[in-house]
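The complex appears here without one of its protein chains, the remainder shown in place.
Now for chain A:
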Amino acid sequence: MTDTLTHLQRLEAESIHIMREAVAESERPVMLYSIGKDSSVMLHLARKAFFPALPPFPLLHVDTTWKFKQMYEFRDKTAAELGIDLLVHQNPECVELGINPFTHGSATHTDMWKTQGLKQALDMHRFDLAFGGARRDEEKSRAKERVFSLRSAQHRWDPKQQRPELWRTYNVRRNPGETMRVFPLSNWTELDVWQYIHLEEIPIVPLYFGAPRPVVERDGALIMVDDDRLPLFDGEEPQLRSVRFRTLGCYPLSGAVESTADTLTAVIQEMLLTTTSERQGRVIDHDSAGSMEKKKQEGYF
């Protein structure tokens, strides 16, 4: 043990502290699991925080039915291997109405499946605290959010009612009905996450690595044809191109980047040399100005 901790060691210790604090002061905690790289890191940290016990909460995947096939495989394998309870919630209204990004648009699709679905799941299981993997460097409205973020009984976020956070003393108290969203990775950057995955050999979905995949080019984005639900427009012919994903969401809404980076170091190298930001490939962030902030106030993560 050297005398000065590295920045990753300090970030790790801080995240573990946050998780233990959150669990100690809540009745029914849950960890939101989106199957992405941040979720993978968060889950790994949770295992460390409560070792040798298993994390004392289930994982919750708010499913849209439109994730990549490989994501579902990875999700089920991860939960089974680690022996952690996995809850999957699909908004029954969306299932019934067949909500999808094509006929209903990305905004409705996201709101109905994810925002409303999340609120349903939290209410249904009476969870009073939910971990999320958001980072402050990711998006402007996230940069403004506290580590412990209070939500009203209607799941609304009020940026003006945020509590000051001093030292490592977090005020987790809530009135009945109010819930907390807790972001243990607040102070991590994208590079920290990749570096930590590298260092700790944390498994991630293979879609993050470059490989030949069938894609169509649509509105300047490369959309992967993950199954036959993707309607092809006239003249669109899926092409096999070497691509990978910087962030993962619903497959029709996640733009791929051309890449042959098939190792973790190559991926990190590419990330460091890129000149565009991480969320650039996400269709939902571009719906309207300040859209993420609005979504968050309405209860999106």
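Rule of thumb we're sticking to: a residue touches a chain if its C-beta (ideal position, glycine included) is under 8 Å from a C-beta of that chain, and two chains touch if they have at least 3 such contacts; residues count from 1.
Just so we're on the same page, contacts and distances are computed from a predicted model.
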{"item": "Name of the absent chain as recorded in UniProt (options \"Sarcosine oxidase subunit beta\", \"Multifunctional fusion protein\", \"proton-translocating NAD(P)(+) transhydrogenase\" or \"YeeE/YedE family protein\")", "value": "\"Multifunctional fusion protein\""}
{"item": "Among A:Arg28, A:His89, A:His104 or A:His198, residue touching the chain not depicted", "value": "A:His198"}
{"item": "Where the missing chain touches chain A, by residue", "value": "1, 3-14, 16-17, 20-21, 23-24, 47-54, 136-137, 140-141, 143-144, 159-169, 171, 173-175, 187, 189, 191, 195, 198-199, 265-266, 268-269, 272-273, 275-277, 290, 293"}
